[in-house]
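Here the complex is missing a single protein chain, while all its other protein chains stay put.
In this document, chain identifiers A and B correspond to the written order of the chains, with residue numbering beginning at 1 in each.
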Amino acid sequence: MSDHGRDPLNLIITGVGGQGNILISKLLGEVMLEAGYWVTIGETYGASQRGGSVASHVRVSKRTQYGPLIPEGQAGLILGLEPVESLRMLGTYGSPETDVITNIRPVYPMAVAIGEAEYPSLETIKEGIRKLSHEAWYLDASEIAIGLGAPLLANMVMAGALIGSRLIPVEEEKFKGKLKMNFEKDRLSLNLRAFSLGVSAMREQRKTFQSERSRKTTARKK
Amino acid sequence: MIAANAPNTCQLLMGNEAIARGALEAGIGVAAAYPGNPSSEIIGTLAQAAKELKIYVEWSVNEKVALEVAAAASFANIRAISAMKQNGLNVALDFLANLNLTGVKSGLVLVVSDDPGSISSTNEQDSRHVAKTLDLPLLEPATPQEAKDMTRWAFELSEEIANACLVRSVTRISHARGNVTLGKLPDGEKRARFDISRPPYASIAATTPVKFHEKLHQTLSRVSEIYERSSFNWFVGPKQPELLIITCGSGWFYSKEAVDILSKEDSIGILKLGTTWPLPRALIERYLLQTKKVLVIEEIDAFLETNLKELSADLASGKTWTFYGKASGHIPPCGEINPNVVIKAIAEIVKVNYVSRGADYHEKSRKIVEENIFPRGLQFCAGCPHRTSFWAIKDALRMDGREGLVLGDIGCYSMGLMSTGFSQIKTVHAMGSGMGIASGLGKVSSFGFNQPVIAVCGDSTFFHAVIPALINAIHSQSDFILVVLDNAGTAMTGFQPHPGTDMNAIGASSPPVNIEKLCQALGVKVIVADAYDVKETTQKLVDLLRDEGKPRVLISRRECALIRAKREKPLYKVQINPDRCIGETCGCERFCTRVFKCPGLIWDKNTKKAKIDEAVCSGCGVCVEICSQSAIVREANE
Partner (left out) sequence: MGSKACQTLVDDVIKRDLCTLCGACVGLCPYFITHNGRVVLKDSCDLPQGHCTSFCPRVSLDLEEINRAIFGIPYSWQGVGTGKAIFVVRSTKAKIKARAQDAGAVTTLAYFAREEGLIDSAVLTRFEDKSFPRGMIASRKEDILACAGSSYVAAPTVEAFNRGAREDDRKRVGFVGTPCQVLALAKMKGSAEEGRNPIGKLQLVIGLFCTWALSYPGFTQFLQGEVSDPVIKYDIPPHPANVLQVYTGKKRIDISLEHILPFVRPACQVCHDLTAEFADLSVGSGRGEFLEWNTVIVRTPRGMEVVEGAQKKGLIETREIPKENLTRLERASSNKKKKALSNIVQRTGRFDDLLYLKLKAEIAKQLVAE
């Protein structure tokens, strides 16, 4: 288990426009701010709704405020709502110390949907992630969300996985409290369920050592 | 949340939200803007607080009117704010270039949020030059906290000099979220009154402009002195740095982190300026004299860099400095900057070897990404009526056969340039430009021009800038068709209302201006079509194309699929019958996925059939008409 006692914690939450990673990063950021951290979140917007990649850079520190963009190679943790996006972020911001938690359900770009290009196989993506990360965990968050009747809740499942991993300083109860303040009734219970399913799915993985480990690499940076 | 009366609490706010909060803490009464990324959330946030705090917030028809509305409040003793993106500033410029001479009364702050790297714009433009051109004070926040504090203080400065103040932000400030400690919200009544006894806010040829211009220069000198004492300028680092970084705005965080990563805190100093026009000369001189090398970090243009060089040449010190930055090639001349750019520049100047994560990791990752990862193309959402409108336009023009062309404008439908919109659009410039160009092309038949001319614009764009161009085209009897893509809102920037919708910024109902009636009043033939009814819309266009020699308007109307989805269930449940789908054989060749290209349709390479992506399909049912094998079926949702 990696120790993210590093300061700053550099977390990237990535996905495709419309998947709701911005909402997740905002909620997580608020919880950490309330716990006494300096939090900065940078994002890409604009055309992102219409099928483009979207990444939130979440920077958390006890000492000082950091800028909205993570420098190359400095991501400590990547939470991916979409597998190719996870690999893409790893390519630019990853290092041998980066951990990855990712959803495995693809969102097809236009080129693939029209039959002009191939979407890489899950095995290929996993192999790439393995080569470029410290540890990686995979969840079919979309499947879990579809099981709840709401495919869009995959983001909340992944939030649960992230918090369940204990790799960031966010307590489960605090996050649930944040959800209670932001959603009402039916939507709240759905979101809480999705969240809890993500937490337990992640705990399952770590308990039974199903994490895909990469070879131990060089000593970690300071 | 933004209106919370909770001073000294800390919240996670986006830069734009912080700016809005700053305006509220300054006690504004009026806010007006036109949506434009990355500025839209400023007025959007204020609109949410409007009812509770009893302020007036407006989405104006365009940025010039927005600034005029804000200025009006200021003339009448009410503090006001206006916000826009760089292109909006261009639209408001004529008014601003007169307002700076007439001055204002109560505080007036204009926030301009630039889009470095042009993530969502048609151009890349540094708005700060306008401050220098118009002799107006400029402030650049570097953190979300500063965005709030600076905005609040800008109102005080504005009243001190009785003139407008510019606060300039960029995407990375406007959209970054960070810790912001709130201040107090003022209480106290606001009383609006226009003092008709004082000199008019007017500048008239020959008599006043030069006089006011001279006065403006004096005002600017005063501002410069105020800036000398500003807490928005600060320095960190050693007394006599080997290298002095002078930065502003987004450059602050990047520079700080770069120095930290390179472990150069002991030899590199950072002077962060928040007041970037006019420059606080004495302050800058003090730090300049402690070093020989200066690296300027800013975006987009070498604005600060050039002004610093100018200033340094003026100093009576006899010293010279080596300036690094955009002119020296250490910082890219265009595009957005980021921490990596700054790290690289510093490393090169102080001759340090920096490797971000190991050479072989870098090479490995480059290879893996290149082999497996594709860029995501932009496309219209599933169910977007623009897709179907452009489909109808494409079909009608092909049937017409005279190489007709489409002139585009600004909005989601600008994607009519790309394959998602069947590459129909041939020009895109500014708001309303499509209609202006159409007006021109419709008048060159005497030179042998016989290609049909179609201008497209959105409903919001129509009110913003198309109307004058349309009037021009009607009066000059230009030969064109204007297609208004009416999806009931300013969709691209976040579904804001506009004069054609029945709602205003604060959600109250508002009488909509009817586009058909307006066009009819202008004396032009108007036809309305349902954008989802592809057959009918195509036929209407074919008929309009035949009715040449005069102005014609087609309104292709259908609500934005995203707006609708927030309110209602999908219209239909859509499915593909695999027994009827003939896929890639002659007779189809993947027509629905490959040619129509709705993201709700996917080509399954294994079954060799098209299928519906249920997570994406919006249920509009239009693809049922597209399939020539009747393989796609739809069932109405109750």
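Criterion: a contact is a pair of C-beta atoms (placed from the backbone, for glycine too) under 8 Å apart; a residue touches a chain by one contact, two chains touch by 3 or more.
The model shown is predicted, which means the values in this text are computed figures rather than measured ones.
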- request: Name every shown chain in contact with the chain that has been left out of the document.
  value: B
Query: For the full complex, which residue in B:395, B:409 or B:486 touches the chain that was left out?
result: B:395
Task: Kindly state which of the options B:582, B:598 or B:612 is in contact with the chain not pictured.
output: B:582
Task: Just the residue numbers, please: which parts of chain B touch the chain that's not shown?
output: 394-395, 398-399, 401, 542, 582, 585-589, 591, 594-595, 626, 628
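Just so it is clear, only the chains that are shown with their structure count from here on.
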Query: Approximately how many whole Å separate the CA-defined centres of chain A and chain B?
result: 28
Statement: Touching chain A in the complex, chain B uses residues 10-12, 37-38, 115, 119-120, 143-144, 171-172, 175-179, 250, 252-254, 256-258, 261, 338-340, 343, 356-358, 361-362, 364-366, 368-369, 372-381, 412, 415, 419-420, 562, 584, 590, 593-594, 597, 599, 601-603, 605, 613-616
- request: Using the touch rule from the top, collect the residues of chain A that touch chain B in their complex.
  value: 16, 18, 26, 29-30, 33, 38-47, 49-53, 65-74, 84, 87-88, 90-92, 94-96, 107-118, 120, 124-125, 128, 131-132, 142, 146, 151, 218
